[in-house]
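Take a look at the structure below.
One protein chain omitted, others in place.
Every chain is named by a letter (A and B) in the order it is written, and numbering of its residues begins at 1.
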Amino acid sequence: MALLEITNVDISYGKRVIVKDCSLSLEKGEICSIVGESGSGKTTVIRAVLGLLAGGGRVTAGDIVYEGRSLLTLSDREWRELRGHDISMIFQDSGAMMNQTRLIGNSYVEYIRTHEDVSKKEAWAKGTEMLGRMRLPDPDRIMRSYPFQLSGGQRQRVGIAMGMTYQPRLLLADEPTSALDVTTQAQIVRQMMELRDEYGTSIIIVTHDIGVASYMADKVVVMKDGEIEDQGTREHILRETDNAYTRKLMEAVPSLGGKRYV
Amino acid sequence: MEKKSFIRKYPGFCIFAILGFLIILAAVFAPVLAGGVDPTEGNLTDAIMAPSAEHPFGTDKMGRDICARVIYGARASLSSTFILVAVIFVIGTFLGILSGYFGGWVDAVIMRVADMMIAFPGLVLAIAVAGLLGASTKNAIIAIAVVSWPKYARLARSLVMKIRHTDFVAAAQVTGSKTGYMLRKYMLPNTITTLVITAATDIGSMMMELAALSFLGFGAQPPTPEWGSMLNEGRNFMQSAPWMMIYPGLAIFITVVVFNMLGDNLRDILDPKSE
Partner (left out) sequence: MFDEKDLILEAKHVTRRFPAAGGRSLVACNDVNLKMYRGKTLGLVGESGCGKSTFMRFLVWLDTPSEGEIWYRGEDITKLKGRKLWENRQHIQMVFQDPSTSFNPKMRIRDIVCEPLLNYGRIRSSEKDAKARELLEMVELPGDFAGRYPHNMSGGQRQRVAIARALALEPEIIIMDEATSALDVSVQETIIQLITKIQREKNISIGFICHNLGLIQSFAHQIAVMYLGNIVEVMPGEGMADVCCHPYSKALLDAVFDTKMDFSKKIEPIKGEPPSPLDVPAGCPFADRCPHCREICLQERPVLQPLGPDHVVACHRFGKGEGA
């Protein structure tokens, strides 16, 4: 049984159908990249999986099934149990998701204590340990810092650490490296690959950066104007596909030693 | 926009615009409205008479018809208020734009002067200035203007600063726009809407300030009919001849409310995003 099955999903805002007939399946330990240009609907899809569609958005057709359970009919309580434990999400700017006026440690402790019944001290220790496991240098100092005292890359890694605290089976990443410098992006990409290697986490990463998507993915989904234009293994999408749009998109990505215009 | 749909969309504005216009008309056509009665002429034998058929609002202590004085008073009150608001608007906007655009010592100087003006309780400073220069409508306008321009300057300055360092302003400089052009075509249009709305909503409060100064004897001088000074004149007779204060007071009240509402509704048209 696949870990996650998205079947013929339509997502609408009111009467407007934003995403049409989206189907995707993810196995355990697989990394899938959803790529597309602006307006392709890729972010909408990933948010729908976690039930995080912005005001008025609804899945109006099809089903999203996680480990045999439909995610479209979960109660609030069931979602609370699922999010963080089974499915986690990291965003483009994890720093902005945190309360800027609280120490990272306190935010982290609060996060842990909503998921399990432990004392503040235990939660703090767990948070520090998790930051260390994510290879953040000087986890103590980070726990005692405010978000604005960290760099963008560090904040993003704290976000990943928090998301991975309970070793979720599925990690959803919405443009996790778009706001970062290229060298930091490389660090984050490596970190995410290690999550799959060490914890067997399945990942769906949404990104407009086709290079990153190609590197990370076992499977690539190409979206255009709210529909899936093409999907398949990385090999297929990069080299074998006949789809004109996909080919055009891949050709447009600048590559080292590739096409020169001068 | 068609006339009919404008009225339907902005009924508030239309109502108060008409009312405001009527008040202005009353001021302009005062002689007609007052039926030829001279507001400055009074017969002492008719002093302090209660409202009657002949004198609908009664008479004051000099025997002058209060109704005529209230109507003619609109002239003094409205004209001085409009002049005051215009003066503050022009000075405040001008200095604010310069302050926001040039920054540096220009900004520092203008803002420190503005801070000094704000630090004073407005009316006290206005009284001091009026006291120094002598009591008259003109000096009352000057006195209040001196204290009130900082609000516009600060507003203009912050609006200018919001766009001062944007790419499109930088682009205009890079493409050879000169300073005067930048101020006229970029800075001013960005501030004008908000400032016009502020001015419109300020008409009411500026009228109150002028009335207050007149009430204290620092504004319009007798025998000029002016609502504030009429309140002053009626102060001693508050118990015995309340009509001497009631009618000018009502006039101020109605006019201030009308122009306040007009300003509010104007904001809804020009700047519908704001609350």
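Definition applied: a residue touches a chain if its C-beta (ideal position, glycine included) is under 8 Å from a C-beta of that chain, and two chains touch if they have at least 3 such contacts.
Not measured: the values here are computed from a predicted model.
For the chain missing from the display, the contacting residue among B:186, B:215 or B:247 is B:186, taking the whole complex into account. Of the listed positions A:21, A:63, A:209 or A:227, the one in contact with the omitted chain in the full complex is A:209. Although one chain is not drawn, its touching partners on chain A can still be listed: residues 37-38, 137, 151, 153-154, 181-187, 189-190, 193, 208-212, 214-215, 234, 238, 248-262. Mapped onto chain B, contacts with the missing chain fall at residues 166-168, 170-178, 181, 186, 189.
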